[in-house]
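In this view, the complex is presented without one of its protein chains, the others remaining in place.
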Amino acid sequence: MDHFPTNWGRPRNDTVDAYNTYPLHQRPDWRPKDSFADGIQRTQQPIVTGTSVLAIKYKDGIMMAADNLASYGSLARFKDIQRLHVVGDYTILGAGGDMSDFQHIQHTLDSLMIEEFSVDDGHKLGPPEIYEYLSRLMYGRRSEMNPLWNSILVGGFKDGKSFLGYVDLLGTTYSASTLATGYGSMIAQPLLRKAVEGREHLITEEEAREIIKTSMKVLFYRDARSLNKYQIGTITAAGPKIYEAQSSETEWSFAEGIRGYGAQTQ
Amino acid sequence: MSIMELNGGSVIAMVGKDCVAIASDLRLGNQALSISSNFQKIFPVTDRIYIGLPGLASDVATLRERFRLRVNMYTIKEERELEPETFAHLVSSTLYEKRFSPYFVEPVVAGLSKLPTSTPESPKFKPFICGTDLIGCLNFAKDFIVCGTASEKLFGVAEGLWEPDLEPEDLFETISQTLLNAVDRDAFSGWGAVVHVLTPDKVITRTLRGRMD
Partner (left out) sequence: MPQQRQFNPYSENGGTILAIAGADFAVVAGDTRQSEGYSIQTRYAPKVFRLTDKAVLAVNGFAADGNILVKTVKQRLEWYRHAHAKDMPLRAIARLIQTILYAKRFFPYYVYNILGGIEEDGTGAVYSFDPVGSYEREACRAAGAAQALVQPFLDNQIYFKNQKPKPGQSHPTHLPLDHVLSLVIDSFTSATERHIEVGDGLEIYVVLARGHSAQGLSNIPGAQEISQTDEGERVFVVRRDLKKD
């Protein structure tokens, strides 16, 4: 005799003794099962990725650079991807990390700009507003344990003030006169700091371009997930501008002389 | 649980004007349980060299005897007194011998080394301190050496209190305050302290009362 009325009329659950009161009876669960529940990937990993982004402050505003590669693991999968993106009239984003997440962010921000335009209140979102929105978006997603797997630089120039900020998948934010993401933060950041820190208001556009060019070259030499094809973006009083892709002059003749490292010298 | 934190204990050494000081707590514990409040960690090596051995208590006893042996062998063979610098290298090589199964002890050496200009009539000495990690990497500091479970706290207080060229009594006060306040914030050190101040003509040894909690 099954003493539990909730089980009457249902198939018996043989894993428990129906004549005992312990363990507490379980009603058989006949609700439809979602066979794909285990397959939902919330805590993802980045798939198609971009590497470093660099940015510096200079006399007229902000200069930013990122190469055109989107890697699939170690495969150089897409070699004509733009990782700099203009938002509104005063801001450029540059992103490393997962490219599909970045394109989702582009879409979100573009929708936001349209929404703001439709309000027609004569107000335009500037770099600090976009940065705040983006960092709240990133922090909100990390708090849902479903992050947007990027590190992003936000550069801007509005009302005579330049802006440069960083935000990543954890929602961590900071500002400085030179910023770099990924490998750039280890390889290029020291070069950028040496060239820029303390003389932000003296650096001309040509000089800034030279600083960025040497840093991108060093990154191409040392970062195996980089490409010798990159774009520079500037944000000045004249507005945001992303330039045509360019490449660095490289010199590989020294490679002839390398005979391996450590014990392998033959 | 780290073996370095099994028995607890801390040692500090400081340089003063023509003097050095070395001090330690007196606790011996088994993890959080205190066993003894009279466990010696600092030992005289010669009249002018003291060594502090914070770490695993059994290795403290072993190393103390090993150093006694090697110092005696040196003195007999060389027929002269051992200098602190030499002893520091002796400590280092003894520890490095056991590079891949180390003694769990981070020794601190404090001593007065004889200057070349020193004569038996007017002896002249230079303060010397040094520390090593558990495999004998030497650290010759000009100011102070800290070791043991309260080392981080000792660093903070010593960096705030120490100044160059302290006279013996001021050095005593500085090292005592540094040690007591650091071990009071450490769960594995404390239960009293002992301080030795080495000067050219005498060694001042004082036992300090500390918090017993």
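Per-chain numbering from 1; labels A and B assigned in written order.
Methods note: a contact is a pair of C-beta atoms (placed from the backbone, for glycine too) under 8 Å apart; a residue touches a chain by one contact, two chains touch by 3 or more.
Only a predicted model underlies this, so the values are computations on that prediction, with no experimental measurement involved.
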- Touching the left-out chain: which of A:S111, A:T172 or A:T204? A:T172
- Item | Of B:V105, B:A182 or B:L198, the one touching the omitted chain in the full complex | B:A182
- Item | Touch list for chain A against the chain that is not drawn | 38, 41, 43-45, 139, 142-143, 145, 147, 166, 170-176, 185-186, 189
- Task: State which residues belonging to chain B touch the missing partner chain.
- Result: 152-153, 155-157, 159-161, 176-177, 180-182, 184-185, 210
